[in-house]
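To start, the structure under review is shown below, and the notes come after it.
With one protein chain held back, the other chains of the complex are shown just where they sit.
On to chain A.
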Amino acid sequence: MGEFKVHRVRFFNYVPSGIRCVAYNNQSNRLAVSRTDGTVEIYNLSANYFQEKFFPGHESRATEALCWAKGQRLFSAGLNGEIIEYDLQALNIKYAVDAFGGPIWSMAISPHGSQLLVGCEDGSLKLFQITLDKIQFERNFDRQKSRILSLSWHPSGTHVAAGSIDYISVFDVKSGSAVHKMLVDRQYMSVSKRKCIIWGVAFLSDGTVISVDSAGKVQFWDSATGTLVKNHLIANADVQSIAVSDVSMVPQEDSFVVGTAEGTVFHFQLVSVTSNSSEKQWVRTKPFQHHTHDVRAVAHSPTALISGGTDTHLVIRPLMEKVEVKNYDAALRKITFPHRRLISCSKKRQLLLFQFAHHLELWRLGSTVATGKNGDTLPLSKDADHLLHLKTKGPENIICSCISPCGSWIAYSTTSRFFLYRLNYEHDNISLQRVSKMPAFLRSALQILFSEDSTKLFVASNQGSLHVIRLLEGSFKHLHTFQPQSGTVESMCLLAVSPDGNWLAASGTSAGVHVYNIKHLKLHCTVPSYNFPVTALAIAPNTNNLVIAHSDQQVFEYSIPDKQYTEWSRTIQKQGFHYLWLQRDTPITHISFHPKRPMHILLHDAYMFCIIDKSLPLPNDKTLLYNPLPPTNESDVIRRRTAHAFKISKIYKPLLFMDLLDERTLVAVERPLDDIIAQLPPPIKKKKFGT
């Protein structure tokens, strides 16, 4: 593996924002997640829970509701009073429609998928017709006195339950008038007479309405008579979310899930009262405590409970009774960090650029003069410097950012603007100069990359085109634009350039990787598309081998000059990866190479750092994959016998970024979870015995 001096960076003060809504789509097996900063992420559950797409957030767009409509169209609504539809192909917002009812608290798509109902701050319920390319306001329901916080359609589409403050109303969709009004009592509350907020409702096909409220109750109502049937008190704090197993599932509506402010998720199931009796009742079966903070959103897929909340984790808990094969897919998944890189590094000047939602930070790494043996922590002779804090203008979040390898250019992009800065270093001083007059076509980028010699800038725009720009001293010149192949609208999200500057590889979310020749400015070849999305790309120096990591943990090596997979790649595909390698949770987010050792590939995910040595034999399923460092006193023969191609280090975690600075130095950026918790909103107080 070789010994390295490692910069262990822990000053990347990144806090992901809390999860507000989750919406599960059964047809495509995808999960949409919205966060409190307005970001919407799409996870592909069949591609190893990979975060395929994301829509950057916006300060004024606090998303309060998220749902899928027929034809896999995604809608969101929020406190700015707008209903937004997202374009999942081009990765931008298709349109926003003002509902004219003040902030929107809730949204529900009708069971047939053709109508959309929103509940507003002013107590109005507005019905929209979903047309082919737009939504059209249809009519208002009877206005209520207070805000509509939750909505649910009856599976037949004839009635709607709406949760408000202190009461639940049942509406008839045809007439738009309230049929029943069911008052929720506040009796389980503490001394202060707080209002009882209905955080969630669910309408079952037998006419039962389930409500969850701020008093910690889960209540079952009969919508025909408007009476309370059953009451479960499950928490001392708010119960904030509810999701019923989908109507399309078989058997339908036999389980639902609720999430509480204490971080507990309860599973309710419809079970027979006694064995072999036909009478069934709802029973609270399983509590899960995977969260520390409020569970603001839950979803129920056919095989799993999905929950997300203020503690920023997305938890996917497969239900053991629904899983047919007890393999690794049945394990709990916890997704905390985004599946893309937020950090870029300038090797020459030893700089790190950190990307936050609304600002960038530039740090110079510390240095040391001390030496030590393997495993020692060396004292710093010079501390890391915070060189620059670059705030964005406007309310939009940063999509991507990059620093050039020479350290003298910084580029970042929001949804509407692209920024390029020139940095000048004079001893300890640093000056920043914005390159003005960016061309009109450079408005929004999904990925930015500088060439190794920092003379070219590659920008993947969200129209699917790739721009090549030559950088001159303080200005730029547009060289070429690679247009997407006609008939495709998919945008590119990953870029890689070869160190000699001749090749550019670009990959979208599903189609294959395209390789462009930069000298002749034309498409060179397309790597055959694979079933799973690409998570990382890199081109090796000298050999120009393209290394591609996919979300199912496969790694391919493709020779660009020969236009075919390399021998090593074929060998490893024939033999297959080690089963433990395939069972890793997080995708590989970065690949790099050692300048002096062409046989090495360096890659990392959130929990391990790996050097693949292509000259060594591949491990089979019987060998130990995660081998500790070989004992030095063993003979050379044994060491050679146990050695295999995968050298894995799990010292640094959660690892957000790792790269080679020079031949003997690595930089690792960690983000300890405790530091994130320390910056989250306060959790609910719980009494623990013995404290």
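Couple of notes before you dig in:
Everything below uses one rule, namely that a contact is a pair of C-beta atoms (placed from the backbone, for glycine too) under 8 Å apart; a residue touches a chain by one contact, two chains touch by 3 or more; residues count from 1.
We take it that contacts and distances are computed from a predicted model.
Hidden from the displayed complex is a chain whose UniProt protein name, among "NAD(P)H-quinone oxidoreductase chain 4", "Protein drumstick", "Nucleolar protein 7" or "Zuotin", is "Nucleolar protein 7". Among A:Gln136, A:Asn231, A:Ser381 or A:Gln485, the one in contact with the hidden chain is A:Gln485.
Note that of A:Trp282, A:Tyr565, A:Phe593 or A:Phe609, the residue touching the chain absent from this view is A:Tyr565. For chain A, the residues touching the chain absent from view are 13, 46, 60, 62, 72, 79-81, 84, 87, 89-90, 92-96, 102-103, 105, 121, 133, 147, 190, 192, 194, 197, 214, 236-238, 261, 292, 294, 415-417, 440-441, 443, 485-490, 510, 512, 528-531, 565, 570, 573, 576, 674-675, 677-686, 688, 690-691.
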